[in-house]
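All protein chains but one are shown at their positions in the complex.
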Amino acid sequence: MRKIGVFVCHCGTNIAATVDVKAVAETLGREPSVVVSEDYPYMCSESGQNLIKDSIRDYGLDGIVICSCSPRMHENTFRKAAASAGLNPYMVEIANIREQCSWIHKDKAEATEKAILLGKAAIAKVLLNTPLIAGESGVVKRALVIGGGIAGIQTALDIAEAGFPVDIVEQKPTIGGKMAQLDKTFPTLDCSACILTPKMVDCAQNENIKIYSYSEIESVSGFVGNFTVKIRRKARYVDETKCTGCGLCTEKCPVKKVPNEFNLGLDNRRAVYIPFAQAVPKIAAIDADYCNMLKNGKCGLCSKVCTVGAIDYKQEDTFVEERYGAIVAATGYEIADVSRYGEYAYNQSKDVVTSLELERLMNAAGPTGGTLLRPSDGKHPHTIVFVQCVGSRCTPDKGKPYCSKICCMYTAKHAMLIREKYPDTEVYVFYIDVRTPGKNFDEFWRRAVEEFGVHYIKGAVGKISPRPDGTLDVQGSDLLMDEQLHISADLVVLAAAIEPSKTARSLATMLTASMDTNDFFTEAHPKLRPVESPTAGIFLSGVCQGPKDIPETVAQASACAAKVIGLLSKDKLKGNPCVAHSDEMMCNGCSNCANVCPYGAITYSDKEFRMPDRTTKTRRVAWVNPAVCQGCGACTVACPSGAMDLLGFSNSQIMAEVDALCR
Amino acid sequence: MLYLKAEKLDAFLARAAETRKLYVPVDSEPGRSSYREWTPGTAVSRGLHTTRSAKDFFFPQTENLAGFRVEDKKIRVIDPRAETEDFAVFGVRACDARSFGILDKVFLADPVDTYYENRRRHGLILSMSCRRPAETCFCKNFGIDAAEPEGDVRFTDDGDGWYLEALTEAGKAFLDPLADLCEDRDPAGAEAAKEKTREIVDRLPLNDLPVGKFGGGKTKELFDRPEWAELSEACIGCGTCTFVCPTCQCYDIRDFDTGREIRRFRCWDSCMYSDFTKMAGGNPRLTQKERFRQRFMHKLVYFPENNGGEFGCVGCGRCLASCPIHMHIVKVMKRLGEDENEQ
Amino acid sequence: MRNKLVERAKELLADGTVTRVIGWKRGEFSYDVTPAVFETAEELEKDFVYDGFCGANVSKYLIRESAKEGKILAFLKPCDAFSFNQLLAEHRIRRENVYAVGIPCEGMADIGKIRSAGIDGVTGIREEGEEFVLSTLYGEERIAKKDALAERCLVCKSKRHPVYDELIGEEGEDLPDDARFEAVDKLEKMTAEERFQFWRGELSRCIRCNACRNVCPACTCENCVFDNPDSGLSQKAAADPFEESMYHIIRAFHVAGRCTDCGECSRVCPENIPLHLLNRKFIKDIDELYGAYRAGENAENKNPLVSFREEDAEPSVVHERGRA
Amino acid sequence: MQVNEQTGFVPTIVAFCCNWCSYAGADLSGTNRLQYPANVKIIRVPCSCRVNPMFILRAFGRGADGVILCGCHPGDCHYTTGNYYTRRRMTLLCSMLDYLGIERKRTRVEWVSAAEGAKFAKTMRSFAEEIAALGPNRRLEDLRVRKSEPEGRVPDAE
Partner (left out) sequence: MNSETLIPHAVVVDEVRADTPDVKTFRILTREGGKPFDHIPGQCAMISVPGVGEGMFSITSSPTDEAYMEFSIKKCGHLTNWLHALEPGMEVTVRGPYGRPFPVEDELRGKDLLFIAGGIGLAPLRSVIRYVRDRRENYGDVQIVYGARSKEDLVDYEEILTEWMSAPGFTVNLTIDRAEEGWDGHVGFVPNYVTELNPDLAKTVLVCGPPIMIKFTVKGLSDLGFKPEQIYTTMELRMKCGVGKCGRCNIGSKYVCKDGPVFRFDELGELPDEY
């Protein structure tokens, strides 16, 4: 028998308006083990907490039940209060009588009855709670940033600045990401490369930063503070330690028709290449899919021209294993495939381009040297139509349900830049809504309309048809004027939806981080913990968590770094004590539990047991590493003997709740 | 002597069922029967044994002993018993009929188990002679006459009907009002039927068990016999033998929370179960050998020691038929009864 | 066959390969054999039997026996071999302490079936071709072997041994599964009410003797939840029909994916409850929903309940199936 | 409270909700004041895979008329894979209950994300309606728990 205290919160009128809190406190006070039962307007307030603390001390309580809002809201508050009064924080149970009672019921009698029942269930559970003490584990003072775009770069730089070593793993031969491909940035219109490349260089030069370019994550094990990550360094057939980035090989390579991914295939590169001039690291890589030497052993020209002997055709993938205290996912985004929308004729006409392709077409380092020319014939376009929301804000069968967020602004930017540079060009923008919530954003867009005369048409484009004369017939509707339009365009730019990197999902699985249905990483809390994954020690930076523009990305990247720094500054971490544990005397050693454990927290060993009849018996038994276990409980159900149980959510606790609720 | 023709049985049972609940063996599938409450149209089994013994009527598998309600932190104790109605059990064979006497020695000994006693007082035993004993029958070893079972009313089966005898006052009170459904016959017919039964019983293969090697006072000789290890080796520790046994009476007491009250009930337990003697401080019978030994020592030594030499087995043979690994009292008796010289 | 086994066992005892032999020991009436461990040639000669009544699955005893010093020779029928292999998969048996000899099985007879055919008082049985000749208290009787065959053997899953060190006799083959699931099929086709009545009728006879559990080669828990007072489930007797259902559902669930369908549960049930139909339902469901799977087929296989596929059916498949 | 209008039957419904998605979804439906019947009582578990079939049977045994298990959508499990196991276990359990002739509608599994407050409320409403229509759980009930059982007499002179 334990002494239990019950504390019923009014939550102002949030609870008290629908639940007779006095009756709840009074009824629960009659439960056999309850020695004190009180109600109070705001239990979470300081005076409410003091009431709890005083009761714990005065009555020598063994456990407390708080009837209040969701445990997801204030469980920690009350646990801390209990702890400060000398009660183990895990002797606290919350009956959720707000979100799951007062807020969803109107009838006061009904809600009161339910609140009492929920309180009884919490009492039944707390009677079986055991004091839990969180275990401690060390922290490896090194962070891993996966992805070398602006998000990864900023996070890495901030962490490195704080004095912790950081590794960046980038799957491409260079860091820089999408921002390196952009021409100008809104709303200030400064040159993207000009602001990005110094940061790239900073990365390369920072002693605390190590860049694994052209590398991928192979496997991740461990847990917060102590991850072990295996990194695959893809063979680039160029010795990084020797290559000086002189670029000679890239000029001599005879294979000239390799689509240049940096320019989105709008021009070609060689089989051995440096992605772009300011690449970091500025080291060449050989594209094994195209290289004659690697394909059929004929050529070897680059090796001959390389003055430092950096070319190594025999190079193979290598693996690096490193331990980290924290891991940051900064895997960024890709442009969604727009060819599925046949009505936009992306596959039929070279002159239907995506916005990112337009960036390259307008960039001085791009395939056209910065002059806006039509991809099909290299002529100057005079009529350009922008189509917004291509693949965004769709029903799930048609595309992405979300808003890609950046398109409205970059389209305004493009339109403005074109009108500024080529005033003879007419620019039309078909839009559903123009969304400009951001500092100086709306002003920016209005300038495009008012100062630069961009034609914004509220409406959708129904069909784009290439005409024999090389123009494109854009058929759309103007909802405001309520008329059908036909625009003869030279170039059509699709504001394609952005989507998370294709590699993100497999990475999430390795990281045991959760994802939403769109493959964006899920944050631990959408408002309060936006840069952390629910999996401890995994942090989120940039678009991998959801669409955002550069300033937001950088802000999140720095926030993320702050969180990582916070973690790495600790010497010891307190674990979640609600972990599984195995009763060795009941364990059969069957491995069912280990088979379902997503964290590899369960290991087996042969152990000698002294039997009651003084003989010894060797049995194979399971052991749960409390630092690795996250407390999901999958093992507890896989275990037929019930040897495996979950602290804080034990079989008997849950069954006690069931019993109480069914009464 | 009263004689009930087979075709009159239904009428007889119908009349009997007017005054009390009547339980009869019914075939649940060929070769397998169990007790059911008789209702018009119920076909009475002619098989030898019900799978479960008739002890259930007096010592049911589960039974509520007490209830507790905690109200305002005070305990209210409740006696859950309702008035027991009169009932009769039909077709009880000699072995089962004897088993009630054995159970009586336990439950009616001081202090009397009032739950059992109450049922016993209200229950009438209508016993039945055996006509077709099975190879597993060995009641003769314990001095039981399959032809003349005990009970309140004895039915002697001659194949076409039954000779009826009231053996007790209660039996007489039951039988008298039913006499008009019977005819009067020469008791010689009953004797002939009994002789026929005895003739078969005499041919049974398990008649000559070394009963003399067992009984009160044999603890020292038998307890440490090495054969227990080999005999118990295959025992899987289930409770089949104890639960089909007409004389096993071990029980457990448990509490069940119905949500409104705590209900304390007892239920059959088995000394063969590994946790039978488990307690907070440990378990004095740790291995299956000890538990196995306990069961047979109890039936063959301890019980006779405490009860004037009567064995705790009636030779019904149910355990022989149902033991999953066919290790039973007959094999135990034979093995332990082997002459030491022969070993 | 019996003599062949005894000869081989004697050889292996003599050459020191094994120190003990597990097999079946003669009973009182031919049909009541007991699994037993033999340590000498004399014991084998005297009491070892292998005939149509050796249905008892000896694999579970190997948990205990393989933990002892020295190697034990285990004669495994195909059913026993599947169970043995599953126990290996669950690390319950020390493989190095067992010398597994696969032995053929023609199907095992069920004395219950002989009795229900109206033959009682059976004191001895001998085989004569396709018939059993039974001496009974009431004269000699004959029954065709196939009419005496246990239900589980009529729908035998395999005559093959998935694991052995040595085989005696010809290796058999897997047999088609169609017949095995007929009874489950039939139940599935009933209405819910009919199914409920069927199972209530069967399970209400349960006396909670635990024979099914204790004999089951998959039920090898150190401490069964139904015996563990701390589990909140422990029960000595089913005090209520609910507890009967609870016990059998949970037991079937705990062995789901591990049950090799050896049929021992039904063999030992004193009330003749067709318990194997519960396990077989799980086997059928697993096969249908998650792909063909046979517990004990392979000691490396992962039990379907501890694995998954992303495209697995939703639980509502049960409802949909019901509509079809 | 969901009531069967014809019979006056008020079902008892237990909902097991995983902490990360469905419990949060339930909270969200509270935050949005989306009503569902008070018959539904929620038990918080870390993950749907924590729910042992024993708990579900226990609920029925102790008087529940319907049990619903809610977890993250497959693929979105906070613990990555927990609900995949749940899915298999529950599929088999539901199938077994159905096989035993126990109304298949009494047990339900639903995936409700933290964002699906509306779905949570709607699911609970429809489940409660269905159970109310189905009537009390009789096929998997523990008679001792049934609320209308008679009391015994009190022996102590109290």
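Think of it as A, B, C and D in the order they're written, each chain with its own count starting at 1.
To be clear about the criterion, contacts are C-beta pairs under 8 Å (C-beta built on N, C-alpha and C of every residue); 3 or more make two chains touch, one makes a residue touch a chain.
Note that the coordinates shown come from a computational prediction; the quantities given were computed from them, not determined experimentally.
Here the missing chain is touched by one residue of B:Lys8, B:Arg46, B:Arg198 or B:Arg285, and it is B:Arg285.
Listed residues B:Pro40, B:Pro111 or B:Pro226: the one in touch with the omitted chain is B:Pro111.
From the options B:Thr62, B:Gln249 or B:Ser322, the residue with contact to the unseen chain in the full assembly is B:Gln249. Take chain B: the residues that touch the chain left off the picture are 65-66, 68, 70, 73-77, 79, 106-107, 109-115, 216, 219-220, 223-224, 249-253, 255, 257, 262, 264, 266, 269, 271, 276-281, 284-285, 290, 294, 297-298, 301-303, 305-306.
FYI, only the chains that are shown with their structure count from here on.
The fewest steps needed to get from chain B to chain C, moving only between touching chains, is 1. C-beta contact counts were set side by side for A-B and A-C; A-C has more. Each chain gets a centre from the mean of its Cα atoms; for chain A and chain C, those two points are 51 Å apart. Spacing of chain C relative to chain D, judged by their CA centroids, is 36 angstrom. In chain B, the residues that touch at least two other chains are 256, 259-260. Shared interface positions of chain C, defined as residues touching 2 or more other chains, are 225, 232, 239, 305-306. Chain contacts in this assembly form a complete graph, since each chain touches every other chain. For chain D in complex with chain C, the touching residues are 53-54, 57-58, 60-61, 74-75, 81, 84-85, 87-105, 108-109, 139-144.
Those residues of chain C that touch chain D in the complex are listed here as 184, 187-188, 190, 192-200, 225, 232-233, 239-243, 245-246, 249-250, 252-253, 256, 278, 281-282, 285-286, 289-290, 304-306, 308-310, 312-319, 321-322.
Those residues of chain D that touch chain A in the shared complex are 1, 12, 14, 19-20, 23-24, 26-27, 29-31, 33-36, 38, 41-47, 49-55, 58-59, 62-64, 72-73, 75-82, 85, 89, 113, 121, 145.
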